[in-house]
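Pasting a structure here, questions to come.
With one protein chain withheld, the remaining protein chains of the complex are depicted in position.
Right, chain A next:
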Amino acid sequence: MAGIVSWGAYIPKYRITVEEIAKVQHANPNSIKNGLGLVEKSVPGKDEDTATISVSAARNALLRTNINRKEIGAIYVGSESHPYAVKPTVSIVGEALDIGNNYTALDTQFACKAGSGTIQINAGLVDSKMIKYGLSIGADTSQAEPGNALEYSASAGGAAFLMGPNEEAVATLDATLSFTSDTPDFWRRALQSYPAHAGRFTGEPAYFKHVVGATKNILEKTNTKISDFKYVVFHMPNGKFPLRVAKIFGVTKEQIEPGLIVKKIGNTYSGSSILGLTCVLDIAKPGDKILVTSYGSGSGSDAFIFTATEKIIAAQKAKVKTTEDYVKRKEYLTYPEYEAHMEQIH
């Protein structure tokens, strides 16, 4: 099967704290921090959007390798905040990456799993030998209506994975499957600036049913136990939901904490579970098994099992910014500054 040949993360510099938003919403910041399990979120720069975040993450992925970038045969960018309603993000990204013109490309959308799904597409294309390398990208500058509960968590960031032949992989893709159903938990109609959601309904029949369903199925199908994994990542709409899934499967703190990036940057939507994966790839050792299950409202989950190879050591040593480098780089905004930043993404 195909594997991850390289990976790259990107998180904008700006942050806003739960306290700062709670002041405006007249809410108690401590109960929100406890309820959501996060303290602050990332905010895009005024000149950043899904295209620029995708380019930054993908450039980091390419910096780690010395492949001939003209051999990249496919790029997919998954997002729910593509800059245009009509005109692809992905061709802007391909142009900025200078990979020539001989590649297939599509923007994808499936709420927060628009990025993870493109890993499956590229793995299929690599395995069938239609392409040598493919770039899978998930990125968002997610929108939340001022005053809405989502305002505390909807953040910005993205991750990119260069998929390619297993012999070159830093992490082999050992198995992947999905769990999908028509579930009306979260949506945004055409021409609307902000998404709508079904409140508490977003929990049990939506997030939990799909994440648990996909995870259970992949464990059964591959005859694997949770204890076989060094790292486990579940989609992170907040800091609480993934911990509840962890409890269901008996995932330990040691397994889930390294990828639990939501606590520091919020929910980066299409970037969320895959930024959890870049956190783990930044530190994984050869032989470590990694379980990732994404979630996209509407609804579906993609589950993946990866195993890190010897090649990950050299890839980690490359002079490329890590996920943690971006988490640490930050500048706090006041609420009015935050509003000015968010105005630019529409």
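The criterion applied here is as follows: a residue touches a chain if its C-beta (ideal position, glycine included) is under 8 Å from a C-beta of that chain, and two chains touch if they have at least 3 such contacts; residues count from 1.
Following the convention adopted for this analysis, contacts and distances are computed from a predicted model.
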Chain not displayed: protein name in its UniProt record ("ABC transporter", "Zn-ribbon domain-containing OB-fold protein", "Cytochrome c oxidase subunit 1" or "RSAM-partnered protein"): "Zn-ribbon domain-containing OB-fold protein"
Per the touch definition above, residue among A:Ser56, A:Thr215 or A:Ser294 touching the missing chain: A:Ser56
Sites on chain A contacted by the missing partner chain, in the whole complex: 13, 45-49, 51-52, 55-56, 59, 83-84, 92, 95-96, 98, 321, 325, 329, 331, 343-344
